[in-house]
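Can you keep this structure in mind? I'll have questions shortly.
Every protein chain but one is kept in place in this view of the complex.
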Amino acid sequence: MKGAFQIPVRVYYQDTDAGGVVFHAQYFAFMERARTELLIAAGFDLARIADTKRLLFLVHGLNARYHQPARLNDLLSVSAEVVKMGRVSIVFRHRVERAGELLVEADVTLALVDRDRMRPARMPQELEQALK
Amino acid sequence: MKGAFQIPVRVYYQDTDAGGVVFHAQYFAFMERARTELLIAAGFDLARIADTKRLLFLVHGLNARYHQPARLNDLLSVSAEVVKMGRVSIVFRHRVERAGELLVEADVTLALVDRDRMRPARMPQELEQALK
Amino acid sequence: MKGAFQIPVRVYYQDTDAGGVVFHAQYFAFMERARTELLIAAGFDLARIADTKRLLFLVHGLNARYHQPARLNDLLSVSAEVVKMGRVSIVFRHRVERAGELLVEADVTLALVDRDRMRPARMPQELEQALK
Partner (left out) sequence: MKGAFQIPVRVYYQDTDAGGVVFHAQYFAFMERARTELLIAAGFDLARIADTKRLLFLVHGLNARYHQPARLNDLLSVSAEVVKMGRVSIVFRHRVERAGELLVEADVTLALVDRDRMRPARMPQELEQALK
């Protein structure tokens, strides 16, 4: 994960299920946290963009592989990296690791949409440049 | 629960935690489902009220007691009943049961707010009458 | 979705996010409900298999495409269908529809694991036959 933006994530009871492991869909919540913090670090506040520019990022596709389960109390590292930028979409690659071991990885494609008409919208230039 | 409105709720992995039981906050999600179905049965669509009248119900207070835990695959009955109606707030009483045994009970106070100004709003008359 | 097993799912506030749509990871919870009900209808109780045979299904891979967002109060139909059965894994195909319109689709690969050693386990014959 050299170079990739990372955040620490602790696993609490709220993240686990009766199988004793993190519920499979919860990793996508961890990844959303990493993605949002990356945007904040790059100067983008999604709440403000939603309000002032009436733009939303919607998930358009998602591809995940699970290698090892995370467990209660684990301290994970979750990365976010932009691997592709189009005019109306971005692909983020995420890796969830525990002490250097890869647990889960996913590519998440986000499409920018006009919030009021729910139609594809073009990426604002400042966002495009900041993420490059 | 004679007379109270009830819905069935199955417990899935998504509702449980590593303790092998339903995560404590998840019962409030079950209760929201019962409350919403009660409103729908009374002719009220919260999504439409939010859009057309710009009104939201926000939870203002919550008081819960947990007697027995629910477990994976349990088939629960979750009730919703209006126990108090004021001008700007409603109190719902909820009971979560399994085969007649009371597991969790809660009183949830909702306040009606104007969505744009986030200020208390008066209950629309038709809602007040329908819930009486 | 002719022939596929389906369950109805109502969208409540708990399923949505501030974008006004269902949170992207929540569709996987809807799909888990459909998958579990399919197994129950086929005579399999995951909680009992976990207890008596010490077997768990863990998600091993997931591939989703999002076409249209679901919204508050929508009444969805969520399907589950077994599209591939191996010795240690099953692939389920899920479709989320609203009034016949496809909103989200996903293939979810589950691997059977021995709960105590967290190693791949062979599918019990009765499960294999019931799902065929």
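First chain written, first letter: the chains are A, B and C, and each begins at residue 1.
Definition applied: a residue touches a chain if its C-beta (ideal position, glycine included) is under 8 Å from a C-beta of that chain, and two chains touch if they have at least 3 such contacts.
Nothing here was measured: the structure is a model prediction, and the numbers come from that model.
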Given C:G20, C:G61 or C:P120, the one touching the chain that is not displayed: C:G20
Candidates B:A4, B:A50, B:M85 or B:A130 - the one touching the absent chain: B:A50
Among A:Q14, A:N63 or A:S89, residue touching the chain not depicted: A:Q14
Residues belonging to chain A that touch the chain removed from view: 10, 12-14, 29, 32-33, 36-37, 40, 45-48, 50, 71-73
Residues of chain B in contact with the chain not shown: 18-21, 24-26, 28-29, 32, 47, 50, 56, 58-66, 69, 115, 118
Touching residues on chain C - with respect to the absent chain: 13-14, 16-21, 23, 25, 71-72
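Methods note: only the chains that are shown with their structure count from here on.
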Centre-most chain [mean C-alpha coordinates]: C
Chain centre separation in whole Å, for chain C relative to chain A (CA means): 22
Sites on chain C at which at least two other chains make contact: 29, 32, 47, 50
